[in-house]
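As you look at this complex, bear in mind that one protein chain is not there, while each of the others sits in place.
So, chain A:
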Amino acid sequence: MSETVKVPTMAEYMAEGKKPEVLFWVGCAGSFDDRAKKITKAFVKLLHNARVDFAVLGTEESCTGDPAKRAGNEFLFQMQAVTNIEVMNAYEIKKVVTACPHCFNTLKNEYPSLGGDYEVMHHTQFLKSLLDEGRLTVEGGKFKGKRITFHDPCYLGRANNVYEAPRDLLKKLEVELIEMKRCKRNGLCCGAGGAQMFKEPEPGNKDVNIERTEDALETKPDIIAAGCPFCNTMMTDGVKNKEKEDSIEVMDVAELIANAQDL
């Protein structure tokens, strides 16, 4: 990561007796997956540029337990949740932002009844709020006029009814936003949710990500925009499968904004 951007941890803040404005929950994909790490970095640059006082948990962060819960392992999920809540409550966290809709959903909906009550935002919502407050500028730059289609992540869209924040940001990029035939509440899954990311699919006649990539390709996009590291992987694989990786990029909304500003 470029030297100018420092990523402070909660422990460092605590040592200085300070509290950040928001905790950036990086998530497992954002921490370890090579593709997702780029999204993490892009988002951090945007936070830094908007002078957001943020911190991460770093080595004190652990999986939210989402994949375990969707796989049916409620024990493991609750063990993870209780551990994470203990850490966050010790730091008196009030507000959390994350670039992963699965972390977002779990932290926002499933942690409160276990003692973890925070204001949780998806990074597209957070960026939108920065934009509204005039702390963030979003401009087209090199994406101006490009054809972009947005793939709704299930855990952001249907699961939590967030459809507009990512679209509002994309519109600000002055791109040509084209909707797929199945979008918003009718959006088709990329195939990764419910712990499918971590296993082979059941026998069938097609992979879900191929079906979804075909939806996206129908819009003849220059770029497929995503808001989830897992969707990103699935769509990237889909585009490769269709041998279109030279002409179509799959990018996170945060990457698009950061790249437009050459951050």
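Methods note: a contact is a pair of C-beta atoms (placed from the backbone, for glycine too) under 8 Å apart; a residue touches a chain by one contact, two chains touch by 3 or more; residues count from 1.
Everything below uses one rule, namely that contacts and distances are computed from a predicted model.
Student: Using the UniProt record as the reference, specify the protein name of the hidden chain from among "4Fe-4S dicluster domain-containing protein", "Glycosyltransferase RgtA/B/C/D-like domain-containing protein", "Tripartite tricarboxylate transporter substrate binding protein" or "Recombination protein RecR".
Tutor: So the chain that does not appear here would be "4Fe-4S dicluster domain-containing protein", according to UniProt.
Student: Thinking of the whole complex, not just what is shown, which of A:Arg51, A:Lys142 or A:Lys199 touches the missing chain?
Tutor: In the full complex, the listed residue that touches the missing chain is A:Lys199.
Student: For chain A, which residues lie in contact with the unshown chain of the complex?
Tutor: These residues of chain A touch the chain that is not shown: 1, 7, 9, 26, 28, 30-33, 37, 40-41, 44, 56, 58-59, 61-63, 65, 67-76, 78-80, 82-83, 105, 109-110, 113-114, 154-155, 158-161, 185-186, 188-189, 191-208, 210-212.
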